[in-house]
Every structure is written in structure tokens, then in C-alpha cells.
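Just one protein chain is left out here, and the rest sit where they should.
And then chain A:
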């Protein structure tokens, strides 16, 4: 058992007279929530870093034309602390958390671009992140006076003068890649500085698929918000929809029927299996092992066809609604799903046996793209990226939410090498763990309703936290006086996993970039929003 509780310690320090943080009851779904003066925002980061907490995200929220609320989420092994402050002024200024928590770099710049908060002491200064050229630096789309339609005099030019950090010297050359890539992939720009084949530096430039998801959420009702959440990132449609539902349900104090919770977990585990299958195939493909790719693609296709016949959508989109799920399982479905599980297991036993021990594959994957545990911790990585670097953290296990608190989870899936092979092994083991969970869920599926009505509660806020297939997925929802959405922020795990790619690629050769990238598989849409 824990001898010390870092969250309680931090809370004690912050509420001491010198700092004067006060407990706020405003956000449902997080055990401790503290409001503190803006002047102590930097101290908050120092104390949290001293306590060894992980920074789990930061976002801003315009309360009206003047006041901005900034919230930061900190995670210990078994719980969370949400800190918030209010800033005013033109521009509103706040100490940056990036010097101590490099993983929040892009989140701070996102808040800067969309709401106009300036983070003092940020190592990249005020360099834009999500903003390219679609709106001017002086305008902030998430401020109430900015219309959804924006103000468009004409064509939007390309973002040509973004200041990429350069390495210069004899023999260093630069390789620009993207936004339009050679394959069927989402757009992003990667700038490599190389010496021969070795990567000396990589800088990612994202934001190309920014489509204003947070602005689109404003004014929606609960059902509309969940439909939008399902489209934050299609491969994580269940994860984001579930996190948004959780946030809404906690804010509005809605009791979700047990059967609906089991069905949600079933959907989430099916999403995990489908994506891991796809990525294992993708990793094989990126090192020219076509057999692995074609086998995994077949298995994924079969799995998605079962999704369509039992849940109504191949990717499980729009299967969740506030208060529950859209459709119930047929009486015959559990037996058929368990049978499909058995078939998948039989094929995977043979297939994974080959992938585990195939010298040409091992040759490319072992020791490629190593992410040191210290780097993963410093950045705040979660999901398979963290697990493959020896970090044992999984919300389902350590901060279990319903229905995982009622399930028996296998021993933690952790590997220690931190290379591409380890990330692939974590996925292989997670597939087996998910198949086991699916069987447990189906065996213990409670009877009863599949949805409860959700009555919007005016001016309520809630935080949703689920373990998506990529890792910890967070959703913040704040409702306005009419019970409509005033603020929605989905925090995909990719905010922290994308920067890991910039580190783990160093010293590797350019031709290994695709497989390194695939092993991390950050979401473009999930962070561009």
C-alpha cells in the first residue's frame, strides 16, 4: 500500500496559507479540485514536479469576454488532481508549465492559439502550434466573440514561414516530408536533419486537419456532443465518445445502467483489438514483411464485419449515447462473439508465434526506435508507448472506472526494452488481454436497460477519463446556463505520445522512420482537433 499519497501532499502544500488554494466542487469526476491564484500557477508546476506527478494536460476555457479559466490535470499512480485558475487582461498571462513538463508544450501553444493565453517562460516563446494561416494571430476562435463561420476574405495560404529549429553544419542536410505523404495517411509535416542516413533531429509540425471541433461543440446538446466526440478521431471513436459521455453523466449526475456500462466496455475492447491488429500489420508492412500485413488485415476485416453485424457500424461509430448505448445485443450474439474470439485466438497463436521469432523481422524491430523510460515519464506518455518502456499504468487497472472495477484484469502488460519490438509485443499481449475481458463481459452481462435519460444540469462541469486503445483519454465538458455545451476539450493520449517520436527516432536511420512512426501511431485528428 502507498505509504505516502503525493496527491494529498500536494493538496496540503497548495492549500497552505502562503498559496491560498481553495477546494472547488465545480468539476465532477475528479477527486480533488483546487482553485488557486494565477500568480502561483508556476509554483503549482514546481510542487507537482517535486511530488513526482505526471502532467495529464492543460486547457483553457473562456468564461466570458474578459475571464479565461485555465485548468491543469495532474496524475499520481492511483488518482488525479485538477487545478484551475482564472486570468484576465490583454493578453492574459500565466507561467508556463513546459519547462518542467515538456509534454504540455503543444497543449499550451494550442491554448494560446485558440484562446489567447500567453505562457510566460515557454521555451518556444509564442510560436504558434494549431494555428497556421486560417486566422490571424490577434483572433482566437474559442473566444465568445469569434463566430464559428470566421471571417474569410479568400483562399487560405500555406503555412510557409513556420519557424522550424534548424541544425546546421558540414554534412547536415534537411529532409522535409509532408503534409501530403506517399501513402494513405493523415497529413502532417516532418522535418528531418540528417547526417548521411542517421537522424540528428526531427521536428513534427501538425495542425493540418484542424477543423474546429472545440468550436463546433459550443451550443450543442448532449447527444450532439457525443456524435461530435465520435468523430474526434475515428480509430478512437469509442474512447472519445465514452470519455465525453462520462464527463456529461458525471456533470449531470446520471446513473448509467450496468448493462450499458458492460456494453461500452465491450465496444472499447473491440476497438482496442481492431486497432492493435491493424498496427501490428502496419509495423510488419513498414519493414517489408507483407505476410504479416496481409494476415492482420484479414483478421481486422473479419473483426470489423462482426462489429457491423452485432453493433451496427464497422468502426463502432455512434454506438454510445449520453446515458448508455444505442443498441442492445441480440440474444444469440454473445455465443457468436465468443466463438469469433476463439477463432481469432487460434489464428493469433500461429501468427504471433511467427512474428515473435522470425529473424528478418526481429532484425528490423529489435533495438529500433528505443524510448528510454525516463523520456517517456518526462513527456507523460501513456498507453502502449509507456507500457513498452516499462511504465505500468493503465486506468482500467489503477484507477478503475465502471465496469472495470467489477472485472478481473490480467497482470499488467509491461515490457522494458522500449523499442519497436516491445511496442509490438505490448499490442500482441493487449489483444489477448482484451479477448479475455470480452469473454468476462459477455459472461457477466447484466440484464436491464441499455440507457438512462440524461437531464442536462445548468452550469455543471465534468471530467471523463477512460483508457482508450492509445492510452489515457480525457474529456472536459462544461455546460452553460441553458444546459448546453459551453466547453468541450478532448485530450487524446497522442498529445504526449507524438513528442516521444521526436526522441525515439534520434540516431536511427531515415528508412526506419515509418516503422518507428507506426509503432507509436499518434493520432493527427485527435490532436489537431
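Here, a contact is a pair of C-beta atoms (placed from the backbone, for glycine too) under 8 Å apart; a residue touches a chain by one contact, two chains touch by 3 or more; residues count from 1.
Throughout what follows, contacts and distances are computed from a predicted model.
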- Have a look at "Imidazole glycerol phosphate synthase subunit HisH", "Carbohydrate ABC transporter ATP-binding protein, CUT1 family", "Hydrogenase" or "Twin-arginine translocation signal domain-containing protein" and point out the UniProt protein name belonging to the hidden chain. "Hydrogenase"
- Task: For the chain that's not shown, point to the residue among A:25, A:90 or A:180 touching it.
- Result: A:180
- Hidden-chain contact residue, picked from the options A:34, A:51 or A:233: A:233
- Note on the structure: Touching the hidden chain, out of A:40, A:106, A:132 or A:364, is A:132
- Hidden partner chain, touching residue among A:298, A:366, A:444 or A:482: A:298
- Contact footprint on chain A, counting only the chain that is left out: 132-135, 141, 146-152, 155-159, 179-180, 182-187, 207-213, 215-216, 227-228, 231-235, 237, 278, 291, 294-295, 297-298, 300-301, 304, 308, 314-315, 317, 350-351, 353-354, 358, 523-525, 528
